[in-house]
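Quick one: structure below, then a few questions.
Missing here is one protein chain; the remaining ones are kept as they sit in the complex.
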Amino acid sequence: MLLSDNAAPASPEILDYICRNLQNCSDLPYGEDQQTQQLDTVVSEIFGTDTKVFPVLSGTAANCLALSAMCSSTGTIVTHRESHLCQSENTAPHFFTGGAALHRIGQGPDLISVDELRDYCCNTPWGDVHSALPQVLAIAQVSELGRAYSTEHLAELGAVCDEYGLGLYMDGARFANAVAMLSCDPADISWKAGVKALTFGAIKNGTFSAEALVVFDHKLYPVIRQKAKQAGHLASKMRYLSAQLIAYFSDELWLRNARNANEAAATLAATLQKHPECELAMEAQTNQLFVQMPPDLHQQLSHKGFELYPWRVNDTACYRLVTNWATDQKVLDEFECALAAFSRASR
Amino acid sequence: MLLSDNAAPASPEILDYICRNLQNCSDLPYGEDQQTQQLDTVVSEIFGTDTKVFPVLSGTAANCLALSAMCSSTGTIVTHRESHLCQSENTAPHFFTGGAALHRIGQGPDLISVDELRDYCCNTPWGDVHSALPQVLAIAQVSELGRAYSTEHLAELGAVCDEYGLGLYMDGARFANAVAMLSCDPADISWKAGVKALTFGAIKNGTFSAEALVVFDHKLYPVIRQKAKQAGHLASKMRYLSAQLIAYFSDELWLRNARNANEAAATLAATLQKHPECELAMEAQTNQLFVQMPPDLHQQLSHKGFELYPWRVNDTACYRLVTNWATDQKVLDEFECALAAFSRASR
Amino acid sequence: MLLSDNAAPASPEILDYICRNLQNCSDLPYGEDQQTQQLDTVVSEIFGTDTKVFPVLSGTAANCLALSAMCSSTGTIVTHRESHLCQSENTAPHFFTGGAALHRIGQGPDLISVDELRDYCCNTPWGDVHSALPQVLAIAQVSELGRAYSTEHLAELGAVCDEYGLGLYMDGARFANAVAMLSCDPADISWKAGVKALTFGAIKNGTFSAEALVVFDHKLYPVIRQKAKQAGHLASKMRYLSAQLIAYFSDELWLRNARNANEAAATLAATLQKHPECELAMEAQTNQLFVQMPPDLHQQLSHKGFELYPWRVNDTACYRLVTNWATDQKVLDEFECALAAFSRASR
Partner (left out) sequence: MLLSDNAAPASPEILDYICRNLQNCSDLPYGEDQQTQQLDTVVSEIFGTDTKVFPVLSGTAANCLALSAMCSSTGTIVTHRESHLCQSENTAPHFFTGGAALHRIGQGPDLISVDELRDYCCNTPWGDVHSALPQVLAIAQVSELGRAYSTEHLAELGAVCDEYGLGLYMDGARFANAVAMLSCDPADISWKAGVKALTFGAIKNGTFSAEALVVFDHKLYPVIRQKAKQAGHLASKMRYLSAQLIAYFSDELWLRNARNANEAAATLAATLQKHPECELAMEAQTNQLFVQMPPDLHQQLSHKGFELYPWRVNDTACYRLVTNWATDQKVLDEFECALAAFSRASR
């Protein structure tokens, strides 16, 4: 129940929307339909600027379609060494771009500092044919460890990108959790900071098979669409993906869901802090907690239905707990009981 | 209403199934869930053999994932010159395989004859490094013109493939329509004829975002799964795709839907044959009709909501009419009225 | 001896040049050397315009490096169905471009007519995502059957390319033979007709491991250089390739060699025409002859050292005879004797 936000069900609002709007209803295929047109409008309003949205099946697809439009086959994508792109997308970035390299920077556990980016840019042999030319900076908001870049941090990264001609791409698999945590305008942490394209995560936070690739730099859009067709990501009944996203973006469902997940994580963190045998390896900002705990506690949690992935934060072995939009008081109570039982037994 | 089977809505049984089974229900991501396990069982029963099913977003993805597991980067995929693979999948087969070539054969409008395949195999310079080695025969059941290969025809093609070491792949975007038309056992026109992998079309015939890649040759499955991850086609909440397919394969929904579409097409064909200004360019076997008609009739149909794609059959210009599972008597009546109105006016 | 122009040795002038200029002489690697700089000057003089030359190992490499700079991964390369690119380069064009498709046009045996190109351009669904966007027209000068496009023909093709935004690429594996046959200014059949990049064949006509990729559109050059590095085609001691080409382009060696080959072919053609059992399937323009002959003549020629490849011209089975810069009177006399002996015996 705290294993992964991908384990959560779809939000009922989303299935409802489909049942209400797409039953017995024909429309044009391949995104020429009304839902997909409407999706652009809905998302443009959220960002306060004219955007194009391309709905896809997965975060990997969204990330790599955008990157393939922003980086040539002989280019380099600069990213954090612990990013999802480097660690968990198999060979997708190389495949989609036809060969582009990943260059890993970042001494810290998850965020790239402005100094690190500037150092990299200063010391890169830009004209050397033996190295692939850096073309994109790909950052994750929030990071793999659940932390958010601040508005100021992003603006400064964006400025360095501009200075050196790097395109700025944002993997927002948990973008909503960042907005909820920062209480900011989505525009401020995206296009206003120089982001050219953003994957606005939705599957972990409410939809069931639709991620939103939000394209701020309009000249990327036709390239992405062609590439999507080439990669089998142009859905024939795209309206069923777009509809999920319309419901997700309506009535701030995305934000309400993210807030619920963040708050559940905060409650969990508070519970954990009462137990000295547990230690948070990382400040809890959004919906992920990284916790050092004794092996027999981990085992006992497993038996009670709380399967957890082992993780490494810096060089510390710990476990990841993830809440999601559907994590309710009952789950939180059960977890608290499980912890309490363990404490009692170990006394 | 007769433009494309991709314009049809999802079958209500499918949305119902999801609403009943996947509301408020967590499960493991990436296909480790119960729905996906169950899907294998359901499909194995249909084919009377142990199969693995990989659910994906699109026919292009299903085709090209299978082909990339069956053909190396320096191989050749042999296919009909008018196949969907050659004509309508952009550059997907080259991209997924990392470079494989398409070799077009077939003098007829859509089906590859056994003699044509044998001639090709006899005259190919198998060992010549300047040509890419043929590795796969890709056929479509039904063809782009809606015609089905007979059981015998397929068995003979399969035998030639065996003889020359070609893998046999079947693009079954409208496989259900073939089964409905042939009244055959699905096994006879697939694995019993030597088919190693089959895309069992579902989106055109009832689901909304799930195609079934059915893998008969089990050693292909792990390769397909790795490739799917690489290509962004490993759905995190795969159970929502698998659920669509379980509903589709249950209670013969797939077959009932296909029969309805085929029958609607037969009714349309009968209507058309009463109008001498219309001529079928091709015998109607399944749910597609190719009709020569006067331009002003085409225009009038358009005005009445019957948008139609222009098509070429051999070298004849005509229009394509496609029925689907949801094409009902009302549509057929309206079409008949539209034709009748035209006839009256032209007298 | 008439099997292939690739069977010919290197011109002595070329080895001499290397022995005289590159013995005991250090220079910078990767094309920063003096020979490579000088090569640009030499070739610029031949074409009367400022060109950049990239020396590579093979015609396939030259063709595909240029095409990968001119055509995106989701684009289409339009070419003659019988071109070397389609028939003899394995999967290289797909591989280098990361997926681009080949679209075959041309009813005639080898040359693309202006009408065919215009028809294609008129009837292509330019905006349709299901088809890959045409981006390049690739033509061969001379064709696979040894015929040359006239200056006027090329100018007209170039104009259609301009009109539709196609880049014009020329595979000049036997470009020198075309210039020799047409007695024209090389500029007229290349950049003045709109050619953006040209592979000026050299290996078949005098060098031993260097082809010249001549880049007229300068913005392609850095892309080609990056791609060449990626594809292992950036020679560390590039000066040894450049030196071959300098010698080849000096004192009109390229033209003298091509003339010799063309003249030898003309002599052969005259010899063949005296023998009614032989028939030329194609007018002899340059250094290739396509000859219908009785099987026992072919066999007898084989025995006397004249191995010949079987070929098809339109649908006629024949044999290809290729002369080269080194084909001398002795070879021509021997061939004449072999024919005469056959004639005597068959009488």
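A, B and C are the chain letters, set down in written order, and residue numbers restart from 1 in every chain.
In this section, contacts are C-beta pairs under 8 Å (C-beta built on N, C-alpha and C of every residue); 3 or more make two chains touch, one makes a residue touch a chain.
These numbers were taken from a predicted model, which means no experiment stands behind them.
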Return the single residue from C:81, C:153 or C:229 that touches the missing chain.
C:229
Thinking of the whole complex, not just what is shown, which of C:52, C:204 or C:259 touches the missing chain?
C:204
Which listed residue (B:99, B:146, B:186 or B:206) would be found touching the missing chain in the intact complex?
B:99
In subunit B, positions touching the absent partner:
30, 68, 73-74, 98-99, 129-130, 132-133, 223, 225-227, 229-230, 234
Hey, which subunit A residues sit against the chain that's not shown?
73-76, 87-92, 94-95, 98-101, 129-132
For subunit C, residues touching the missing partner are 1, 3-4, 6-10, 12, 15, 18-19, 22-30, 56-65, 89-92, 95-96, 203-204, 208-209, 226, 229-237, 240-241, 326
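In the analysis below, only the chains that are shown with their structure count from here on.
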Measuring from the mean C-alpha position of subunit A to the mean C-alpha position of subunit B, what distance in angstrom results?
34
Separation of mean Cα positions, subunit C and subunit B [Å, integer]
42
How many angstrom between the C-alpha centroids of subunit C and subunit A?
51
Got the subunit B residues that touch at least 2 other chains?
89-92, 95
